[in-house]
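One structure is given below, represented as structure tokens, and several questions about it will come after.
Now for subunit A:
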Amino acid sequence: MSSLNDVAGPQQRQFNPYTENGGTILAIAGTDFSVIAGDTRQSEGYNIQTRYAPKVFRLTDRAVLAVNGFAADGNMFVKKVKQRLEWYRHAHAKDMPLHAIARLIQTMLYARRFFPYYVYNILGGIEDDGSGAVYSFDPVGSYERETCRAAGAAQSLVQPFLDNQIYFKNQQPAPGTSFPAHLPLPIVLKLVIDSFTGATERHIEVGDGLEMYVVLAKGRDLSGLEGIVGLQELSTKSDGERIFVIRRELKKD
Partner candidate 1 sequence: MECSFALTGKDYVIVAADTTAARSIVKMKGDEDKIKTLGPHLLMAYSGEPGDTVQFAEYVERNIRLYQIRNLYPLRPASAASWIRRSLADSLRSRSPYSVNLLLGGYDTAAQTPSLYWIDYLGTIATVPFACHGYGSYFALSLLDRYHNPEGSLEEGLETLKRCIDEVAKRLVVSPGKYKVKVVDKDGIREIEL
Partner candidate 2 sequence: MSIMEYNGGSVIAMVGKGCVAIGSDLRLGNQALTVATNFEKVFPVTDRIYLGMSGLATDVVTLREQFRFRVNMYTIKEERDIEPEAFAHLVSSTLYERRFGPYFIEPVMAGLWKTQKGEHKPYIAAADLIGCLNFAKDFVVAGTASEKLFGVAEGLWEPDLEPEDLFETISQTLLNGVDRDAFSGWGAIIHVITPDKVITRTLKGRMD
């Protein structure tokens, strides 16, 4: 027996219930659509656990939730939100409105105030009035409706780029004109792809694949989505809001 143990202080052990699984998510709202995106790499430290672990989930025909942070918590949280939405459907025979989902997520997160889900949430979709909306949350439920938001490992890389390109920060409109409050869908998709290729280039935890969910308001045509390769529809009805997913490869190094 080592005598060192006798002089050393009390031995302490600790279990850390959290880990950080990298990746980045992003959502942008348009006038009558919303784009919610995330990369598909899941890592722990320098290890890549998988190159395809979705972080973006369809909740209803008009709501998409992106979760980022501790993947186990994220998956569990999405499962619980989906369960609550199903109960709502059974009770009310309709899908929960987006703003109500946002408030639900707040309550669910705050309910775990002292053992939080270690997850940053971004909820995107279509509001009752047909407008595109993005809600962003912190791990304990503080939330806000915004036009665009990035979260996760590359938040610091992507958010200032979005400030510049979506909010036109530090830019001056040409005399007699003003900047649009919302951008058209093709431009938004281009910006999302640029954001993720940029983040992939400079952040080791971002890459492998990109999933972009597009939610279109009720009655909106598919303009802006025509000619997009690999476009897949996920909606259950064709007369309500419609959801599509676009998948792209990202660099794998």
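How were these candidates chosen? In short, all candidates are chains of the complex that A comes from, given by their letters.
One rule holds for everything that comes next: contacts are C-beta pairs under 8 Å (C-beta built on N, C-alpha and C of every residue); 3 or more make two chains touch, one makes a residue touch a chain; residues count from 1.
In this text, all values refer to a predicted model and were calculated from it rather than measured experimentally.
For subunit A, the touching partner in this complex, chosen from 1 or 2, is 2.
Within the complex formed with candidate 2, the residues of subunit A that make contact are 154, 156-161, 163-165, 169-171, 194-195, 197-199, 201-202.
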